[in-house]
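Note that one protein chain is taken out, while the other chains of the complex remain in position.
So, chain A:
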Amino acid sequence: MSDDTDETHQRLKAAVHYTVGRLCQKIGEDHRREFSRQVIAAIAETTFRQCDVFAKDLEAFARHAKRSTVNTEDVKLAARRSTALSIYIQNKSEELTQEQRDLKKKGTGKRKSRDTEEDSRE
């Protein structure tokens, strides 16, 4: 099982690295200063490790609320230490809720509600 995890992590790391690279490229273009490959790799690695921290927090919060599914309230809690981040996440959360309300009004029955528990384990 641990072999699977390693391979999964390698693939996930690569996916993270890709998006980090694109984000850095854009910021580099905006500021006319290129990011070296090493720094992109370092940011990607740090982001990957930060996910571990977040995941453990999220799991603990959900468990504390006697839930097995992590929801948006848990995410908001994870962001609580940074005021700016908290506000941003709160706004995004409201955006998502509003989007769902709009969709329901339109009566698009085919679209699966994003709020449903998704099986996120492989």
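One rule holds in what follows: a contact is a pair of C-beta atoms (placed from the backbone, for glycine too) under 8 Å apart; a residue touches a chain by one contact, two chains touch by 3 or more; residues count from 1.
Everything that follows uses one rule, which is that contacts and distances are computed from a predicted model.
Colleague: Per UniProt, what's the omitted chain called: "Signal peptidase complex subunit 1", "LOW QUALITY PROTEIN: enoyl-CoA delta isomerase 1, peroxisomal-like", "Centromere protein X" or "Origin recognition complex subunit 4"?
Modeller: Missing chain, UniProt protein name: "Centromere protein X".
Colleague: Looking at A:His31, A:Lys66 or A:Lys105, which makes contact with the chain not pictured?
Modeller: A:His31
Colleague: For chain A, which residues touch the unseen chain?
Modeller: The missing chain touches chain A at positions 5, 8-9, 12, 15-16, 19-20, 22-24, 26-28, 31, 33-36, 38-39, 42-43, 46-48, 50-52, 54-56, 58-59, 62-63, 68-72, 74-76, 78-79, 81-82, 85, 88-89, 92-93, 96, 113-122.
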